[in-house]
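The complex appears here without one of its protein chains, the remainder shown in place.
For clarity, chains are labelled A and B in written order, and residue numbers in each chain start from 1.
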Amino acid sequence: MGEIETRLKDLGLDLPVPPLAVANYVPFVVAGDLVFVSGQLPLEGGKLVVTGKLGDTVTVEDGVRAARLCALNLLAQAKAAAGGDWTRVRRLVRLTGHIACTAAFTDQPKVMNGASDLMVAVLGEAGRHARVAVGAPALPLDATVEIEGIFQLG
Amino acid sequence: MGEIETRLKDLGLDLPVPPLAVANYVPFVVAGDLVFVSGQLPLEGGKLVVTGKLGDTVTVEDGVRAARLCALNLLAQAKAAAGGDWTRVRRLVRLTGHIACTAAFTDQPKVMNGASDLMVAVLGEAGRHARVAVGAPALPLDATVEIEGIFQLG
Partner (left out) sequence: MGEIETRLKDLGLDLPVPPLAVANYVPFVVAGDLVFVSGQLPLEGGKLVVTGKLGDTVTVEDGVRAARLCALNLLAQAKAAAGGDWTRVRRLVRLTGHIACTAAFTDQPKVMNGASDLMVAVLGEAGRHARVAVGAPALPLDATVEIEGIFQLG
């Protein structure tokens, strides 16, 4: 557990307060040893900080930043699901990333690397995951990226 | 079990006959205690009753109605997966909703609330779920909403 917190600090990352669900759903559900986390948006300090679409007003660099923020929020949810105890987070199983984009944009993987790289930087080998990256014509609140994740508790 | 049936009746809801899959797939697969339900469309009496896109010809109100119908079909599949015995449905784990929309539409969460609210109205606390809501440029048969769900048996 201390190891993960140290890595976060070394990376200069502050784990956010895990965002609450704002309707009749919850941020995550634990079923057996799997944690299904709701789709996370690029929120920072509770505010949506990257909006718009790739191929239009958003650069790949900003898309990567959006994906990193989604990943940080996923990590915050995973930690909460584990009762704050990182040693109970066995691994990240899968990430599915939805990238708001125009019909001409085909670099969804570059954008998702923002999330994948962060997961491996923080969780090490346990952060290597199966991945799905697809485009979307529009996402909630005009978010640039939405990522859902499945973790395994140990 | 009686409790869920009573709630459905109190809400004036008739659970549909669970739609059959019309190709080489099945409406749901049970793996361990998880039930993976195929994407459900807004079918009523076997007919697709909400078509078209949000931000174009479909209002948020009609989108909500579509999401409710998808949720009813998901419940019908969950009941079938449990052999008709609601006491075996431990909880709803996750819903992923795909909302057919234009690039300008960003109220996917409002549409998905039609499904989320219905699940909690029918299943109570066991209906609170992890959630993903994203846009799609087009869906099968011009459906307005498609929702897939994972339930846990108890």
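Definition applied: contacts are C-beta pairs under 8 Å (C-beta built on N, C-alpha and C of every residue); 3 or more make two chains touch, one makes a residue touch a chain.
Only a predicted model underlies this, so the values are computations on that prediction, with no experimental measurement involved.
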| item | value |
| --- | --- |
| Touch with the omitted chain, as defined above, among A:S38, A:T51, A:Q77 or A:Q108 | A:Q108 |
| Touching residues on chain B - with respect to the absent chain | 21-29, 31-32, 36-39, 53, 96, 98, 100, 102-103, 136-142, 146, 148 |
| Chain A, residues in touch with the chain not shown (by the definition above) | 32-34, 55, 91, 93-96, 101-109, 112-113, 116-117, 119-120, 127-137, 150, 152 |
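Note that in this section only the chains that are shown with their structure count from here on.
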| item | value |
| --- | --- |
| Centre distance in Å when chain A and chain B are each reduced to the mean of their C-alpha atoms | 25 |
